[in-house]
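Below, a portion of the complex is reproduced, with chain positions unchanged.
Per-chain numbering from 1; labels A, B and C assigned in written order.
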Amino acid sequence: KKNFFLIAGPCVVESEELVMEVADTVSGICRNLGIPYVFKASYRKANRTSAGSFTGIGDDNGLALIKKVGEKYKLPTTSDIHAHDEAAPAAKYVDILQIPAFLCRQTDILVAAAETGKIVNVKKGQFLSGPAMKFAVDKIRRAGNEKIVLTERGTTFGYQDLVVDYRNIPWMQEHGTPVVMDCTHSLQQPNQTSGVTGGNPQLIGTIAKAAVATGADGLFIETHPNPAIAKSDGANMLRLDLLKGLLEQLVRLRKVASDY
Amino acid sequence: KKNFFLIAGPCVVESEELVMEVADTVSGICRNLGIPYVFKASYRKANRTSAGSFTGIGDDNGLALIKKVGEKYKLPTTSDIHAHDEAAPAAKYVDILQIPAFLCRQTDILVAAAETGKIVNVKKGQFLSGPAMKFAVDKIRRAGNEKIVLTERGTTFGYQDLVVDYRNIPWMQEHGTPVVMDCTHSLQQPNQTSGVTGGNPQLIGTIAKAAVATGADGLFIETHPNPAIAKSDGANMLRLDLLKGLLEQLVRLRKVASDY
Amino acid sequence: KKNFFLIAGPCVVESEELVMEVADTVSGICRNLGIPYVFKASYRKANRTSAGSFTGIGDDNGLALIKKVGEKYKLPTTSDIHAHDEAAPAAKYVDILQIPAFLCRQTDILVAAAETGKIVNVKKGQFLSGPAMKFAVDKIRRAGNEKIVLTERGTTFGYQDLVVDYRNIPWMQEHGTPVVMDCTHSLQQPNQTSGVTGGNPQLIGTIAKAAVATGADGLFIETHPNPAIAKSDGANMLRLDLLKGLLEQLVRLRKVASDY
C-alpha cells in the first residue's frame, strides 16, 4: 500500500509484438516488487515536432492492442488523447485518460475526459507552475469527476532544455491528488534544429530517485527493448533491461521515504 | 505597401455594441495612417486559467458578429480556433484562422486549419523557439497551404513572467512567412495564484517599438474602451483611446526601419 | 564513512552567544547521527541586496569567533570570502574557504583561495551549468590545490525565483569533487521589490531529500534559533529546533541511497 505506482510502456504502439514484450517484462518485475503497474502506450502521436515523423498504426488498431494488453496481463491501461472528441472513444479501451502537457489548459478536453468517468491524468504544462495546476483540477472536479492524477514532466528552461522543479511535487499534492513524476519526458531536449527532440536517458535514475525521496505517488517511465530503433522518443526512453535494477533501488528508497 | 499591418480588437466578443465600437474606432485610425487592418476577436475562450471565467456569448453568435463587423467596415477578420473540428466552421466566417500558442504543436489543428485554404496565423508556443516554428510551418505547407503567418507572444521565463526575445523576429522570417508581434499577450504575467493572468499594459509601447524597429511585419494589439471591465485579458489590453497616439509613433518608426 | 557531511550554522556571525548556541546544538545532533559537521558562518555579508542591511560585527571579530567555535567544539569551520585579498587572512581562521556563487568565475579569488592550501568550496553561479563548473575546478587545480568542493545553490529561473536542477549533482561529481547541496539558499526568491530576498523554508526538507537521494556528498543548511529576528537571510534559514528531525530522516535515506 505504501509503494509508489508505475505507469510505463513504450512511447507509442508500434506493433503487437512490442507492446506484449514490454507488458510481459514490466508486469513481471512489478509483481515481484509489489509495484502497482499501469500499462501505457500512445495510440497516436499528435504533436510530433516534425510532420514526417511516425504517428501510429491507426487509432483503432492502437487502442485495441492496448486493451488486449490490459486483458492479457490483467493490468489497468492508459493512453493520451489529443482533442475533446477523442475522450469518449478512448475511454472504451483504457482506464486512465492522459492529457498531454501542451493541452493542460484546454477546458474542452479536460471536461470531455472528466465526463467519461475515467481517471484523468493531467500532465503539467512546461509553461505552468505546480500551484497553477489547481485550475486544471478544478475544471475536472466541476465536471463531476474526482479521480484526478497530476504529472510533472519538466518546465521550460531556455529553448533547448527542461528542468524538473521538485517543489512541484508537494505543491501539486496540495490539490488533493496523487502526483506522478514523468522520469523520461522530463529529460527531453526540445527545439533541436534537427526536428527530433533530444534526451539524456543516463539521468533517468537521478530524476526518479529525487521523485521518490520527495514523496511522488507514482512514476512514469517510457521503456523500450531497443530505444535506438524506437519510432518515437528514442532519445529519452529507458532500455527495458535496465528497468528492474532501477525499480529495486527505488522500492528500497520508498520504504524509507514513506516512513516520514 | 511598406507599412506594418495591424491585427486588433477586443479579446473576446462580449457584445455587438463592443465589437462595433472597437472596429469603428480602429478602422478609422488605420485608414488615416495607411495601416492595413484585420479585425480580431475570439468567439470563445477555450483555455481560461479558471473554470469560472467568461468564455463567450456562444460560438455561432460570436462568429456571426465578427463576420458582420468585417462586412460593415470592409475589413478582413480573424479569430482563434481551439480544436481541429472548429477549423471548417470558423472558416466560413473569418479570413484568418489563428492557432493558439499552446496548440502550435498539435498536428491535427494545424492541418485542419491549412485545409480550409484560409490564411493560418500560428502563435509561437511559450515553450518553443523561433527556429522550431519551422516545423509548424512545414505541417501547414505539407497540407497544401502556403498562406502562413507566425506570431511572437513571449516565452516562458520562470513561472510568473514572459519575456519577448526579439531574435525570434528575424529567426521566424527565415521560414518565409510574415512575422507578427503580439504586443499585449507578451506582457502577460501567468500562473498568478488568483487564477487571473496579470499584465503590464504600460509597456505595450516598449514591446511594439522594438518590434517595428527589428522588422516585424505586423502587430497584434488587443484593445478595449475600458479594460478594467473587460471580460477577459483586462490586465493586458490597451485602452482604446491610447491606440491612435501609439500607432502614429510606430508608423514614423516604420518609415525609417523599412529603409534599411 | 558513507554518511553525508553537513555544513551548517547561522548566515552571519551576529554575536558570540548565537554562534555558540548553534554550534552546541548542531554538533550534538551530528555526533549522535554520525554526520561529519563543519561549522559555517559568514564574517561579513558583502553582497546584500540593499546598502542599509546588516553586514557583520567587523571582519576580525567575526573570524575570531568562528575560530573560537571550532576550537571549543573541535569542529572544522568555513566562511565565505569576497575578494582575492581576503583569502590569506581568512585562511588563518577557517578550514574551508567558500567562494560565493556570484564570484565563481573570478579567476583572482579562485587562485588566491587555492594558494592558501585550504579546502576551497565553490558555489555554482546562478548563471552557470554544472558542467561549466569544470573551469572553476581547473583554475584551482592549476594553482596547485586539489582540495575542492562544489556546491549547488539554485539557478536563475525568471527574475524572482531559483530552481534546483538535480542533474547538476552527477554532472558536478564528474569533475572529481564532492558535491554539496545548499538547501537554504536554493529556496531564495531574489529580486523582490522590497530589497529583501524572500524564501520558502517549508521546502527545505524537499530540497534536502532529493539531494541525498541523488547522491549529494554533503548538505549545506543555514539555521538559526529564531529566523524571524535573524540579521540576514531570515526568510530562508531552518529553525534550529527542526534540524534534528530532518537530519534523522536524511540519514536513513542516505543509508539506502549509498547502497546503490
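Just so it is clear, a residue touches a chain if its C-beta (ideal position, glycine included) is under 8 Å from a C-beta of that chain, and two chains touch if they have at least 3 such contacts.
From a predicted model like this one, the values you see are computed outputs, not experimental measurements.
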item: Total identical subunits in the assembly as filed, 3 in place; value: 4
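Convention: only the chains that are shown with their structure count from here on.
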item: Whole-Å gap between the CA centroids of chain B and chain C; value: 48
item: Chain centre separation in whole Å, for chain B relative to chain A (CA means); value: 33
item: Sequence positions of chain B contacting 2 or more other chains; value: 159-160
item: Chain A to chain B touching residues, read off their complex; value: 46-51, 55, 82-85, 102-103, 105-109, 125-129, 131-132, 134-135, 138-139, 142, 155-156, 159-160, 190-191, 193, 195
item: Partner chain C, residues of chain B touching it in the complex; value: 157-161
item: Residue ranges of chain A touching chain C (in the complex, touch as defined); value: 155, 157, 163-167, 169-170, 200, 203, 206-207, 209-215, 249, 252-253, 255-257, 259-260
